[in-house]
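The complex is shown incomplete by one protein chain, all other protein chains being positioned as in the whole.
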């Protein structure tokens, strides 16, 4: 079942639109370098404020991928 | 104040659309069996990835309901 | 670098629309009293249920602002 | 030693008198439905305030009972 | 629903009588300055010892109140 | 994707042989009542001691199963 | 200020009366062996149930005492 | 013992010199507005990097002061 | 019920065979000095690696024993 | 002492045999790519269930190796 | 490998100079009574304030030593 062995990386995604989009951005960036992404887990949700409003969301995600992927 | 006594169950909801929708799906499923749902709390936000994108969100929620509800 | 010294307050925002909107509402309220808001961090996501559906989201956020802001 | 296998449920008890009484109320309610309760663990102590005073305590407890009990 | 927007403050109450009384003392003090207190949550229970006995309990509580309250 | 909606229960298994066996015992007991068990997560590993040796392991596990299972 | 150097021990006290009394019992026992107890911190509140009621509370406390005390 | 009732605020101090100095800076800033500061607790140690080196430390501290202090 | 009062010590056991054996080793060592050991709780599982393999497991356990035991 | 500088990676190992074997599998996979592995720490123990039994264990481990190793 | 079996004690050190010095003071005190100290881990960093400044740091450390050491 080597199919079930993962490596885990942590990425922080950013979006001015929504917290979900910040997660999607993080995963899009990770998928440029790593193949066989399988799951993610949100570990922290933060963001920057400007003029009393949310300028962008910053969401930390752990991403699991098969060990035979490249890094 | 028996009105303030709750039992708590944990449900994991799933949605290909958004993290909020995964919470709503979990609660919709819980409401099929339990009456008098009163509050929820998100305990974990994860998801599955396919082809480098989010296939579906999986969000764990604790749901509190009045003890006189059915389970 | 007094520019990097923050005070942190905790606010709970509420919204019937989405978890992100509850965060935005909390920050909007904070910005009525405090100037120079710089960042936020989500610490808890809960909500109230009515008739088996989400009545409103309640999201706790820590908000950091420059120490020379008013409180 | 099937005698040592437990299921765990989470209950939130409420009392206007004391935090200990809120725990007792939660356990009293659980004992209406479940037999062979064996242990409990307090997981959170909260409460509601009215007119600047404690209106009632709300204490979350995990309750362990033998698996052959009814639910 | 601005009625559901809270600010949260942290207070440490002290009592030589009981842990519950330390919570009540903290809330009594908070109510001198803040209106519309709505809920509390105990975050830490400590105390000082003298002559091998409890001299006083010190309990940390987070207190939530409506944002339109004074601070 | 209702296939991805789970309910989660917490069970404490016991074994005089090993920590892994205590997990297996907990799951065996859960499977007597619940169908479609899908995953588990260990949350605490404890045990009882007699005569300076491990009498039995007691391991807490959360078990996820499809919502259409019986409880 | 060697006066401010503490050693910390962990004790679990038991009482059939109240959670506060379980803390007091733990400290009374610690004071039989250790001099110059200075502070305590509650780390866990559990208990045993018999016949659907609280048989006794078991509260874990960390106790700090001056390093020149005996152990 | 109103002498033992504290309010707690959270401040993030910054220093290019050391983590301890960032704590001192946070407390210096807090002391401009609050009297009767009594204790602090470090809750997070972070910092910014420039050119592969520490540009400044940012340390979060909770600061306790007597309730009769000004804010 | 002085029979229910425990002191708790923390021991780290080591074994080249298994994680369970490291727990057993820790308890064996503790039982050389302390009588009336009653329960244990695993708090951390680590280990050392040599030549890309597990050289030995190191498991931290808290061990509870009756207060009238020797230390 | 550059000998004491580590980088840490997170790997999830899988085994149908035991939790310890899942840790060993994770480390075996890591050792294919990284030299000078020095220590590991278990961060989560989960698994998949099929037909009411453990199909395979999935254990998350952090693995530390000397910074001059390859990744 | 009994060489790898440790007992762990918790000590709180104090210093008016720095957080590192408070750790050193705690270890110096522990070394008066215990032989074969091997490692430490910082668990909490606090301190007392006087006249708006740090009067002394108080740092909690867990200290591991070989089981054959004296206590």
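A, B, C, D, E, F, G, H, I, J and K are the chain letters, set down in written order, and residue numbers restart from 1 in every chain.
Everything that follows uses one rule, which is that a residue touches a chain if its C-beta (ideal position, glycine included) is under 8 Å from a C-beta of that chain, and two chains touch if they have at least 3 such contacts.
Predicted model, so just to flag it, every value in this text is computed and none were measured.
Colleague: May I ask you to list the residues on chain J that touch the chain which is not drawn?
Modeller: 1-2, 4-9, 62, 64, 67, 71
Colleague: Just the residue numbers, please: which parts of chain K touch the chain that's not shown?
Modeller: 19-20, 23-24, 27-28, 30-31, 37-42, 63
Colleague: Going by the touch rule given at the top, which residues of chain A touch the chain that is not shown?
Modeller: Interface with the chain not displayed, on the chain A side: 9-16, 25-26, 29, 56, 58, 60, 71.
By our rule, only the chains that are shown with their structure count from here on.
Colleague: Just going by residue numbers, which of A-C, B-D or H-K has an interface where over half the contact pairs are the same as at C-E?
Modeller: Checked against C-E: the matching pair is B-D.
Colleague: Which chain I residues sit where two or more other chains touch them?
Modeller: In chain I, the residues touching two or more other chains are 9, 19-20, 71.
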